[in-house]
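For this view, one protein chain was removed and the others were kept in their places.
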Amino acid sequence: MSEVSDFLKAVKEKGEEGRLLYVGESLSRVDGLEKVLGKPVYTGDMLVQGMLHAKLFHSSVPHATIREIDDSIAKGMPRVAGVLTWRDIPGINESAAVLPDRPLFSKGVVRSTGDIIGAAVAETEVIAREAAEAVKVTYDPLPTVYDPVEAMRPGSVKVHEGGNVAKQMKIRKGDVLKGFAGSP
Amino acid sequence: MPPYDIYVPEDLQDALRYMDDNGETTSIIARGTDLLPRLRRRLISASDLLDISGLEKEMRYIREVDGTIQLGALTTVSDLEGSPLLGRELELIRDAAVKFGAPQIRNVATVGGNLCSATSSEDLIPVFLALDAKVRLSSVKKERVLPLRDFILGKRTIFRKSGEILTEVELPPLAPNSSSAYEKIGRRNSLIIALVNMAAVISMEEDMETVRQARIALNRVAGRVPQRAPSTEASLAGKRLTQDALSNAQAALASELSLTDDFRASGAYRLEIAKIYLGRLLDRCASRLGGG
Partner (left out) sequence: MSKHFVTMTVNGTEQSLHVDSADTLLNVLRDRLNLKSVKEGCGTGDCGLCSVLLDGRLVNSCLILAAQCRGASVTTLEGLLEDPRVKVLQEKFLKYNAAQCGFCTPAMLVAAKDLLAKNASPTADDIKVGISGVLCRCTGYYPIIQAIEEASEAKVQ
């Protein structure tokens, strides 16, 4: 670090010609002023004429196959545009970042309480929420596992078809015992 | 939110008349810090609401009459924090008020509301139980005063008849040589549900060393709401506050606490904290008595 500060010192001593604009200066955030004025528009602040609102409905059980999704009441409510589930996804039903193990909307099976099964869409947020709450899902429960160590054991309940272990990495470096033995 | 009607009364008389006619299907709301989240989460079914928040002129006050402190039911927790009428011996009230929720909550949460919410984590319940507080329930026909311990019957169960409104909390005068303290613990310092909340009011004999009466209240004594701890109190009466007396009191406390685990904490943890707090509260009461 002293190399850098020596360098900066030298640059400053050179005068105008050698002056750096940003390195070594204290800068305000580009959007700092807006933020302290309360001006930025976040997603929840946006309102577009004629927009629809969606509210998600979630699994209430930890592990089960979905027997039935009954959205008849929700769909029948006034000003409800529809109820979306995995069948309505035109593209790939996947929302995970690393492995393809998290569908956007559950297809046939739920793997944790809170898994997103679908969305109710309506003209206002309040109606969308009421419609989401009116969707009735019935489940056939499956056995559960809640402990990660337990879940890694060979005979464990399988949460995912390919098993519960996402990835295994072996890292071998040096010889710990030798190192400890040789330390003061 | 589920649909409901709100009635905003002109004054207390109007509110009582409304409750007389509609009490069976009406919930009372002051500022809703407990009621609204529960309504939103559908934990209670919506009934109609009587909004008493505008009755501050009649129900928000702190008065002292012949040594008795009278708190209007709409007295806020911030009011308690700042009141010069709550003297040194009532320091436990300020202890509880400054730890209550957060400033935004203290500014609107009311004494009446906290008592009527009747759960194990309501901060003011142990405080007022330890003070042998009384509550005044007003209705169109009459007024009823009863001890707080007979008003809170269990979790979310209060002895309020359908036409009644809790209008005042009365704190009887303390015996001479009294001091008090309160402690609470949660996962962090603000906006917490109390895992242990404990109040102590100690009155000493003339010699200032022997306990005449100890009043201890906390959550999980037996039921699902804070209660007094009679065995602990009995073990301290007539004793001097020595390490032995504390150990005996802690053993008594362990014997009368209900120790079930729940998703917030294990029974063992709560017991451990309660024992430590008993020691701390007794220490603090002793030091406050000495002017500390």
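Order of writing sets the chain letters: A and B. Residues in each chain are counted from 1.
Note that in this section contacts are C-beta pairs under 8 Å (C-beta built on N, C-alpha and C of every residue); 3 or more make two chains touch, one makes a residue touch a chain.
Just so it is clear, the model here is predicted, and its values are computed rather than measured.
Touching the chain that is not shown, out of B:S162, B:S190, B:T210 or B:S287: B:S190 (per the contact rule at the top).
Here one chain is not drawn; of B:I44, B:L85 or B:A102, the residue touching it is B:A102. The chain omitted from view is touched by exactly one of B:G32, B:G72 or B:G163, namely B:G32. Looking at subunit A, the residues touching the absent chain are 28-29, 31-42, 44-45, 126. Even with one chain removed from view, subunit B keeps its contact list with that chain: residues 1, 3-6, 8, 29, 31-33, 36-37, 40-41, 49, 51, 53-54, 78, 98, 101-105, 107-108, 189-191.
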